[in-house]
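What you see is the complex with one protein chain gone and the rest in place.
Showing subunit A:
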Amino acid sequence: MTPPHAPPLLEVHDLHVAYGKIEAVKGITFTVHPGEVVTLIGTNGAGKTTTLRALSGLLPPRSGTIHFNGHTLNGTPAHRIVALGLAHSPEGRHIFPRLTITENLQLGAYLRKDTTAVNDDLQRVHALFPVLAERARQPAGTLSGGEQQMLAMGRALMSRPKLLMLDEPSMGLSPIMMRKIMDTIAELKAAGTTILLVEQNAQAALALADQAHVMEVGRIVLSGTGAQLLHDTSVRKAYLGED
């Protein structure tokens, strides 16, 4: 899809992240090119969420480098990283429950001054998730889990990101809602959005991904295209529930 000579949008090199003395990410290296969907899969505790939290500045990396769109992100505070075009839809959705749906979406565009374009993006998010328009004035806490996930994704899109990071977008959702969310991600991919996806539904994630990395206890143990990993015997055994 992407010409191989295009410079990566995100370049992570030998990243280590720790909570106190416990190192959760132990030196991972990967890249994301413009227009790609890259997925990190792995069991709970593999370090996927920690990786995303370090990329968005919520956790300081212990060592290693993060280059994003020409900037070095090590130690940059989270609120500045959004401004550079990196949006993070966190695990567990984390919508603002007592603000309305529209207020939540507007917060996604908190740093943007281009009011007209923000309104265009609001229309775009409404087109993507009509329920967010229908229930615009309701407190976000009244939405169902799947609708909250739509809101969290819509909110991340409102910053008009160069890279959209989605952490477990299908977690805890009904199979129908899960399908809907994965379809939306496919739609975003088709529209050219660059996505870094962390997902426990490995089957769905690999089917979408251009590049995929399997994480185990803080390390990347296997990398390949989505299709390669989807047909890899060890991956099928460990993550896709085959004997």
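Note that in this section a contact is a pair of C-beta atoms (placed from the backbone, for glycine too) under 8 Å apart; a residue touches a chain by one contact, two chains touch by 3 or more; residues count from 1.
FYI, contacts and distances are computed from a predicted model.
Matching "Methylaspartate mutase", "NADH-quinone oxidoreductase subunit J", "Branched-chain amino acid ABC transporter permease" or "Sigma-70 family RNA polymerase sigma factor" against the UniProt entry of the left-out chain gives the name "Branched-chain amino acid ABC transporter permease". The chain that is not drawn here is touched, among residues A:7, A:45, A:77 or A:145, by A:77. Screening A:92, A:130 or A:145 against the full complex identifies A:92 as the residue touching the chain left out.
Touching residues on subunit A toward the chain that is not drawn are 56-58, 77-80, 82-83, 87-88, 90, 92, 94, 96-99, 103, 106-108, 110-111, 155, 159.
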